[in-house]
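With one protein chain removed, the remaining protein chains of the complex are shown where they sit.
Lettered A and B in written order, each chain numbered from 1.
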Amino acid sequence: MTLRIGWGAALVTVITFLTIFFAWPVGAMLLRGILDDAGALNLSAFGEVLTTTRTWQIVGHTLTMAVLGTIGSVVFGLPAAYILYRTDFPGRTVLRSITLVPFVLPTVVVGVAFRALLGSNGPLGFLGMDQTTGAIVAAMVFFNISLIARQVGGLWQMLDPRTVEAARSLGASRARAFCTITLPALTPAIGASAGLVFLYCSTAYSLVRTLGSPGVGTIETEVFRQTQTFLDLRTAAVFSALQVVFVLASVWLTQRLSHRATTALRLQHPVRQPLARTDWFPFGVTMFAVVVIILLPMITLIERSLITNDGYGLDNYRLLVTSSGSGFAGGTTAAQALEHSLKIALDATIITLVAAMLISLIITRDANHPVLARGQRFLDTFIMLPMGVSSVTIGFGFLVSIHAVNPSLGQSGVLVPLAQAVVALPLVVRTIIPVLAAVDPKQRQAAAVLGASPTRILATIDAPYLLRAMGLAAGLSFSVALGEFGATSFLASPDYQTLPVYIVRLLNRPGADNFGMALAAAVVLGIVAAIALLIGDRIRPRIRSTR
Amino acid sequence: MKKSLPLLVASALALTGCSIADQAPDSAEETQPTVTIMTHDSFNVPDELIAAFEDESGYSVSTTSPGDAVAMLNQLILQQDNPTVDGVYGIDSYSAPELLNHDMLTPHDADLGSAEQYTVDADTEDQLAPIDHGQVCVNIDNEWFDEAGIAPPETLDDLTDPAYEGLFVTTDPTTSSPGLAFLVATITDQDDWQGYWQDLLANGTKVAGSWSDAYYSDFSSAGDGDYPLVLSYSSSPSAEEGRTSSALGTCTEQVEYAGVVDNAVNPDGAKAFIEFMLDTEFQSSLPEEMYMYPVNDEVALPEAWEQHADLAEEPITADLTEVAENREAWLHDWTDLYENATS
Partner (left out) sequence: MKAINLTNVHLHYGTGHNLGDAVLNGADLQVAEGEIVGLLGASGAGKSTLLRVIAGLQQPSAGTVIVAGITTDDDGMRPVPPHLRDCTMVFQDAQLFPHRTVAANVAYGLEAAKVPRAQRRQRVAQVLEMVQISELANRAVTALSGGQAQRVALARCLALNPAVILFDEPLSALDRGLRQTLAVDIRELLKQTGTSAVYVTHDADEATTVADRIAVVEDGKIVELGPVGELDSSALTESVTRLLGGIGEVSGRVTSVSEQSTTVELIDQHVVLPGRHGAVGDTVMVQLRR
């Protein structure tokens, strides 16, 4: 009975959270788009917008870039997953850490780094890729390699090597064994992570704005344009609906891929083999990805942050603490902004972890009723929506919903970590679910027949697995919250700026010092976020029962 | 154990106090009434000035900044029925008429003094108080033109001259406010603005996504780019120590206004804040803090500004009522034109 109440409370908490901080704001915006002044349903905008050629050019452009970005991330991420998670060699941890950094860098900063790299006077200027679709795709790959590598690698290191050995002994070549044995086993992880990457790519905003020519743009830039510039909420609602279609399509695809091969695999000790001569190909691809796609832009960024009026130096970093750069005095210093960011990110992390844990537990429960199972699938899909909803919709939505009802709450800054939690939630839930799903349901049954009540099962069987995922989940949500810009910029009070918002404001002022400070602050942000992620990655509590 | 779930939720919620507690007003301030001002995202005032205002007026100041002038306008419209702010600062010339059309401000009752010259013509009820102004101008990389031995352009017409082919980077008028100012300037200045833009694009003009993009990535002086001409502000050269200057014939005027929101909780607080912004001390902080020129004539400009931040004597001045009526149509036309020219 108490457990039923527990689950009921968990469900109510989760639904309340998602309704207030996501469904309500977004719904309020969409309603304004489909209701006319008299409050009657008016869908004429759909007809108008969907029959325009430009709309389909935008959709095509979005789709093309997202697909290319996803393919690129998988092509480089898969070898990286093998090299970084399945083999062992000196420097592996360092390489792995490097791949994690891009994920947490604010997109605006990455935009600057890529332009510095690819611009006509940059180290890779000869490629002529500056402000082309190619540059955007490269930046998408830069961001997402680690996502693929981490999720696929996490599964790969758990695979029993004997299965492949069996295939080899039956006459399969290396390639055949990979395609027929390893690849199918990895499909759920590849599907799940590629689905996430596709979502990230199809909703990229700052990257597209900074790196591409402002041609037709993407669905996301169009939602921004229609909302910010024209306040044309009807048209914006149509494009938002298109984005939701994208999300649902990719979630559906992901679930199809992962369902096909969901085998409950027992968590076992990761298997790593020493790097062998035969690994030259994946190793080469990984090194290319790490050095050219990931390190070069970051090095360019660091190099430019060190440029001062007279050669190289740490002046920009010094300015971060003192804040008295020319033409920029008073207000918040970068150090203060960082402090704000850290505190807000800590709040966001706690909120995200609680919500993500409850949601993951609810989704992975054995549902004994078809209605409950359908509810689980719905929640599983619904939780992905925040990724596909434009931050301008979320930001404006908060203002017309929560803010309008309770202005003091809106101004208190409480909404910032909550909005960041909503943004981080899909990714974190996606990190926890595979771990929980890996718990063989028979383990719970074994505990039950040994006399463990359902609550005890939760505490003694699920919890240890959950805790293993918790460190990583915490690191992820902390760094995502730390780098979040879109929704934060709408909600953060100017008196309590976060570091990404501060960086963008610096970038909006003329003067070499301000530009240098922005880059230096971006480097600091990247380092802090990376450290958070790495610490999280290391925390894997080993649960040993006390006898 | 049985209560573990709810307990966990409760304790986690209790833990999330760090940043929120940090942001809550001090207990001393809580006794003071609050005045809430919506500002643009470049708003910056020294803490001492705000503290002095709070001491003097007895109000504690809270600000929200949803974005640039257009974002502020949109948000004010969305919140018209139940405003969450008392006052607004940072509405620019192009958003001002539309704000007046929506009739959502009350008279500010402030003594404008020399700021009077910057008021909006359509503002018959003293709803908008000018606070600062500036000009959007094409900025020139002086060193580049010296080395190339070419005279820099002076007017909008010069920009379509083949001599300046591939030298100019501007910003997207649909997403950047200097871009919009520049588009309006061309529409005001040129008889056939669409023809002018076709020539401009045919002459290798680049359109960047944002000001920082154009300025720090494409501009050859501040950035590492290939374009020695960039759309920026008349104030920008003050930060570049003589390396850049403005093409004064391309400049167009922009004024930023403040107002008191209708149905506000604390209209008196908003009025007091407007008085404060018109005051000498705040006015003198404007150049260094927000890169804008004071509307108060008696305030002296900083030295770097006196030297480098020249203003055009007769900037291109648009008919703001016409802008308010046509802004959206122009932007749609421009988008069509630009996308046709580049695809």
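Definition applied: contacts are C-beta pairs under 8 Å (C-beta built on N, C-alpha and C of every residue); 3 or more make two chains touch, one makes a residue touch a chain.
If you're wondering where the values come from, they're calculated on a predicted model, not measured in any experiment.
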item: Displayed chains contacting the withheld chain; value: A
item: Identified contact with the non-displayed chain, of A:Ala447, A:Ala473, A:Leu499 or A:Val523; value: A:Ala447
item: Which of A:Ala45, A:Ala289, A:Leu306 or A:Ile461 contacts the chain that the document leaves out; value: A:Ile461
item: Residue ranges of chain A at the interface with the undisplayed chain; value: 266-269, 370, 440, 442-443, 445-454, 456, 460-461, 464-465, 542-547
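Rule of thumb we're sticking to: only the chains that are shown with their structure count from here on.
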item: Complex contact set, residues of chain A against chain B; value: 2-3, 6-7, 9-10, 13, 54, 111-112, 115-116, 119-122, 209-210, 212-216, 224-225, 227-231, 326-331, 340, 343-344, 346-347, 350-351, 353-354, 358, 395-396, 399-400, 403-404, 407, 410-414, 416-417, 455-456, 458-459, 489-490, 493-496, 504-505, 507-512, 514-515
item: Residues of chain B touching chain A in the complex; value: 1-6, 8-9, 12-13, 15-16, 18-20, 22-24, 36, 39, 41-48, 62-67, 70-71, 73-75, 77-79, 82, 84, 172, 174-175, 206-213, 215-217, 222, 224-226, 232-233, 235-236, 238-240, 285, 288-289, 291, 328, 331, 338-339, 342-343
